[in-house]
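Yeah, one chain of the complex is gone here, protein chain that is, but the others are all in their spots.
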Amino acid sequence: MIRMLTSTVSAVIMTTGVAAAEVPSDITATLKVTQWVADQIIANTDAAIERFKEKYPNVTIETQYVPIGSGAWGEYNNAFLNQVAAGDAPDIIAAAIEGFAEMASKEVLINLDDIAANDAAAQETMAGIDANLLNGMRTRGTGELNFFPTEWNNIVVFYNKDMFDAAGLDYPSADWTWEEFAETAKALTLTDDSGNITQYGYFVPGFNFGLQPWLFTNGASILDEEWKEPTIDTPQFREALQNLHDLIHLHKAAPAFEEGVGTEKFNAGQVAMFSAGHWPVPSIKQAGLENVGVQHMPQKTERSTVFGIGGLAITRASEHPELAWEFIREMTGDEYQAGLAEAGFAIPSARKYATTPEYVAWPDNSEIFYETAATAIAVPSPSNFSQVQEIFMRNLTTYLNGERDLDTTISNMDRELSRSMARAK
Amino acid sequence: MATLEKREARAGYAFILPAYTLYLAFLLLPLIAALGLSFVQMDRLNWEIDFVGFENFYWIFTDPRFWTTFRNTFLFISMAVIGNVGMGLIIALMLDTKIPKYLLYFLRLAYFLPVLVSLAFVSFIWKFLYSTDLGIINYYLRGLGFENVPWLTSSSMAMISVVIVDVWKNMGFFIIIFLAALQGVPKNLLEAAAIDDASTWAILTRIKLPFIAPVILFCVTYATIGGLQVFDSIKIMTDGGPGDATRSVVMYMVSEAFGIGDLGTGAASALTLLIAITAVIAIQMFLSRRVGAGGAR
Partner (left out) sequence: MGPQILPANATLTQRLASAFRAIHWRNTVTMTILIIGALLMLAPFMWTFSTSLRPPAEGFRLPPSFLPTEFETLRDGPIPFLPMYWNSFLVAAITTIGVVLTSSMAAFAFSRLRFPASNLLFYLLLLGLMVPPALVLIPLFFVMAQLGLMDTIWSLVLPGLANPLAVFMMREFMKSQPREYEESAFVDGASYWTIFWRISLPQMGPPIAALSIIVFTTSWNNFLLPLVFIRSFESMTLPVGILSLFGSYGPQQLSVILAAVSLAVLPLLVVFLVAQRFIVESIAGTGVKK
C-alpha cells in the first residue's frame, strides 16, 4: 500500500514536474509538518502558518513536534522512520544534517532539485547561502537535494571574560593551539583552601556534534570523506582522544566526562569555557552573563570546525507535494530567516540575516559564526548515522571515564564501526 | 442443576469479557506478533519478510553484549527488590507504631512523594545530583572530607547509583501496600500478645510477618516485574553506560528493534528475556503458595 502510493506519487512528479503545477489558492487540503521541539521553531512556524493562511485560506497545517535530548539525532531519525513504517508519514519532515542520509536512504523523500531549479525565489534563497553550506545540504551518496535549508550551527569556544581577567590571562587569539588551550584551561581551574576545585577551565563537550572539531583540528575524523569507511585507527584520531583524556585526567582542567553541552555549567559559573554553536546565546544572556566572548576552536594541525545544517523535506507519501513545496518556501523565506535571527538560537542559513549588526552584537567576536561557513566540515552523517553516533559515544565515554585504555577503545570502536558501515552498504 | 452451572459459566465469561478483550487486543496479540518477528528478518519500511529460523537467536546468543545486558538486568532486579521490598517493609513496620497523627501524615507523604513524580523527570534531577565533579552530592561529600564518588561515570558505581534512584522512587509504593496490609493484622491477636507481655520481636515474627507474608511475596513479584522493565530511568541517567555497565535487556531490545531497525533481533532478545522471567516468577509463585499455606495454618 505504502509502496503503491510512493510509486504513484513519484510517477506523478516525474511526468508533470512539481514546479510546473500552479497551486490554486482555494485548494482545500491538510498538510502534516513534523519538526523537532525548539522554542524558536515553534514560534516561527506559527508565524509562517499565519502568513500561509493568507495565501491558502482553506489549507490546514497540522504541526507535530518530536522532543529530542542532547543532540540525539539518531533517535529523531528513527522516530520519523518508524512513523513512515506505520503508514503515518507527514507531508513535510524537518531534519538536521545528521538525518539527511539516514532518512533519504530509505527512499521516502522527494528530490527537490527540479522544483528548486524552476523556482526563481528558491534560486535567490540558494544564492544567499554559503556554497559550502549548500553543498552540505545535498544528500551524500545520491547527490540529491532532499532538504531545503532553514538554519545551521557550528562549534566555537565560548569563554567567560571575567574569569580570564581574574586569572590575568589574555583573551584567546583566533589561531590558538591545543597546547595554549590546555595551558589556559589549567590557569582557569581554581581550587579552594582545602584543595577542592571550585571552577573548571573547560567542559569537554558530551555530545557527538561538539566533539567533531576536536578531531578535525588534528586532521582526524570518524569516517573518510565519502562517509564510507571508518578512519578510527589513525595516529591523529588517537591523539585527539588522548588530548581530551588529558584535559580531564592529566591537567585536571575539565570535570569528569558526562553527556550534555554544558551551557548550564557555564551559566552557573562552574566552567570558564565550553564548546557550542550559536544556540546557547539566548540562555547565556538570560542567565545574566555579560562579558562573554567566542573564539575559533584551538588547532593542532589545522584551523577547522564542524557544521550541521537543518532543512525541510517532502515525503513521497505526501498527497500534495506542490502545496508542501509552497509551505517549505514560506518556512525558508525571508520572513522566516529574519525570525530565526531575532530568536538567536541557530544561525540562519541566509548570509544576510546572520551577519546583521544586531546578530553579531553579542557575544564578542560573533562574526566568526558565519565566517566559518566557508571552511567548516560537515558532521559525518552516513545513512547509518544513529548507529555511528551510538558506537562513537559509548566507546568514548568508557575511555574518557578512565574505564578502558586507548588501545582497547580504538580497536573496539573500529571493529564495531566497520561492521556497521559494511552492513549499511 | 446443569442450567445453574451453565448460567454461572455464562456469567463468568461475561464478567471477564471487557478486561479480556482489551487484554487480547492491546497486549497479548501484539505480544504474539512481536514474538513472531523473532524468526524473521523484516525491513520495517517495505514490509519484506524473510523467514530466518533461529538465526536471530544465534546472533544474540553469540553477542557478548547481550549476555552483559542479561546479567545487568538480573543484578539490577536483585538489588532493587531487596532495596524496595526490604527497606519498604522496615519503614512500614516503623510507621506502624504509635506516631502522632500529623507526623504520620507528613511521613507517609514524604516517603510517597517520589512515587508521584514522573520517572522521566526525577531521573533528570538525579543526573544533576550525581554529576561527578559538579554535582551536589559530591559537593557535600567533599565538604565532609570524602573523595569524589564517580556515581555514574564508573562502571562499578553506576549500577548501584541507578538502583538507589529506583529504590528512592518506588519504595513509597511498597510502604503504602505494607501499611495497608499491617492495618489488616487482627487487633485481637495483637491485644492478646500485649496481655501476654510478648516481646516486640515475637509480635513481629510470630504475628505480623506471617500475617502479611502473602503481601510480601506479592511485592517481591511486583518489584521483580518492575525491575525487569526498567528503561526510562537508566535511559536518561546513563543511557546504558558507561560502556554497557547499566544497559538492561529492554534497552538492548529497544536499540536493536528501534535504533538499528532490526526488529527480528529485538524480538528474539525479548522472547529470551520473557522465558527467563517467566521461570523466575513461576518459582516465586510456587514459593508464595507454600508460604501462603503456611501462614494460613
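Chains: A and B, in written order; residue numbering restarts at 1 for each.
Operating definition for what follows: a residue touches a chain if its C-beta (ideal position, glycine included) is under 8 Å from a C-beta of that chain, and two chains touch if they have at least 3 such contacts.
If you're wondering where the values come from, they're calculated on a predicted model, not measured in any experiment.
Enquirer: Sort through B:Leu129, B:Ala193 or B:Ile260 and give me the one touching the missing partner chain.
Expert: Result: among the candidates, B:Leu129 touches the missing chain.
Enquirer: Among A:Leu188, A:Leu244 or A:Leu289, single out the residue that touches the unshown chain.
Expert: A:Leu289
Enquirer: In the complete complex, the non-displayed chain touches which residues of chain B?
Expert: Given the touch definition above, chain B has residues 5, 8-16, 18-20, 22-23, 25-31, 33-34, 37, 91, 94-95, 97-99, 103, 105-122, 124-126, 128-129, 134, 136, 139, 168, 172-173, 176-177, 180, 183-184, 186-187, 200, 214, 218, 222, 225, 228-229, 231-232, 250, 253-254, 257-258, 263, 266-267, 270, 273-274, 277-278, 281 touching the missing chain.
Enquirer: List the residues of chain A that touch the chain left out of this view.
Expert: Chain A touches the missing chain through residues 34, 36-39, 42-43, 46, 62-71, 79, 82-83, 85-88, 90, 198, 260-261, 263-264, 267-270, 276, 279-280, 282-283, 287-289.
Keep in mind that, in the parts below, only the chains that are shown with their structure count from here on.
Enquirer: How far is the middle of chain A from the middle of chain B, if each middle is the mean of its Cα atoms, in Å?
Expert: 38
Enquirer: Give the list of chain B residues in touch with chain A in this complex.
Expert: 44-47, 131-134, 142, 148, 150, 152-155, 236, 239-245, 255, 258-261
Enquirer: Once bound in the complex, which stretches of chain A touch chain B?
Expert: Counting only chain A, the residues touching chain B are 2-3, 69, 74-75, 78, 81-82, 84-85, 106, 108, 196-197, 200, 255-259, 265, 270, 386-387, 390, 394-395, 397-398, 401-404.
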